[in-house]
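For this depiction, one protein chain was excluded, whereas all remaining protein chains were kept in their positions.
We call the chains A and B, going by the order they appear; numbering starts again at 1 in every chain.
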Amino acid sequence: MTALNLLKNRAGASWLFLVAATIVSWAVGAEHGTGSLVAVVVLGIAAVKVRLVGLDFMELRHAPFALRAAFEAYCVGMWALLAALYLWL
Amino acid sequence: MRAIAAPAHQKRIPGEGGTWVFLFGDMLVFGAFFVTFLVERSKAPDVFDAARSTLHIGIGVINTLVLLTSSLCIVLTLNAVRAAQRPLATRAAAAAMAFGLLFIALKVYEYISLGAAGHGPGANDFYLYYFILTGLHLFHVCLGLGALSFVLTQTRRPELSDTRTALVEGAACFWHLVDLLWIFLFALLYLVS
Partner (left out) sequence: MAKVSKQHCARGNVRLVELTLQRIGAWCGTVMILLYGASFSGIAQLFPPLSPASSPDEIAAFFVEHKLWIRFGVSGALLSAVLALPFLAALILRIRRVEGRWGMLSMTQLMAATVFVPALLFPQFFLGVAAYRPEERSAELTQALNDVFWLWFIGIVGTIIIQNLTLAVAAFVDQTDPPTFPRWYGYLNLWVATLSLPGCVVVVFNDGPLAWDGIFAFYIPGLVLVVWLFSTTAVMLKSIKAEQRALQPA
């Protein structure tokens, strides 16, 4: 089994998505001034990336429900909290 | 030779229960730090935005990709260990560590060039928080490299007991945590301010 075979699974696919998402958020977020909705989008992309790292790299996709739920709650909660602070402070 | 069974879609906790006490604890506290950063930002958004634009965003992007690839190498390491492919596992762990060292090198370069341009931690609040947050993260990267070197030594063993497996998985998860925290940090410091 080669390295490639061992990566032809969710983790490999997730990595490709994560790399793409990084480039996208860079392109979108590089220049946008202050107080714009673009920031909310960038934070959202970050939250999605974090979720994938947790689910596919940390293998939480196969973890007991409580643990996975707590992690997903963290991702969503962080995005909501940070976006709210950015927009309304 | 007992190869560790691949997690065949039955629920199991990566690492062990206690690992997640540490990981969630760190995630929550860093969350508090992110909040603090945004609160400080709200006091001077223009200052923060101006300072943000002096950051080397290209290096930030590269560093993000470096950590993502490093994490992938660790996933490969664990899969290789489970498939009883020890030499591959060792090489993958070494590659992950090499990427980690690259991250540190790039970060140090960033620090030095920012400092030389007069944007040190004392310049204004943005730089203060930038250096503190990335510094604390860098400390975690160093701890993570220690954890990865442990993983590397374990890939050389013919078989791993349950406890060692839990520790290896826990160490891997800590490295993924370092990756995860950087994703938020990159977004906040380089893009959102």
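Here is the rule we use: a residue touches a chain if its C-beta (ideal position, glycine included) is under 8 Å from a C-beta of that chain, and two chains touch if they have at least 3 such contacts.
Here the structure is a predicted model, which is why all the values come from computation and not from measurement.
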Give me the visible chains that the unshown chain touches, in label order. B
Omitted-chain footprint on chain B covers residues 16-19, 21-22, 25-26, 29, 32-33, 36, 125, 128-129, 132, 136, 139-140, 143
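Here is the rule we use: only the chains that are shown with their structure count from here on.
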Residues of chain B defined as touching chain A within the complex: 7, 9-14, 20, 24, 27-28, 31, 34-35, 38-39, 41-42, 45-46, 48-49, 53, 57, 61, 64-65, 68-69, 71-72, 74-76, 79-80, 83, 85, 88, 92, 169, 172-173, 176-177, 179-180, 183-184, 186-188, 190-193
In the complex, the residues of chain A that touch chain B are 1, 3, 6-7, 9, 11-12, 15, 18-19, 22-23, 25-26, 29-31, 33-35, 39, 42-43, 45-46, 49-50, 53-54, 56-60, 62-65, 67, 70, 74, 78, 81-82, 85-86, 89
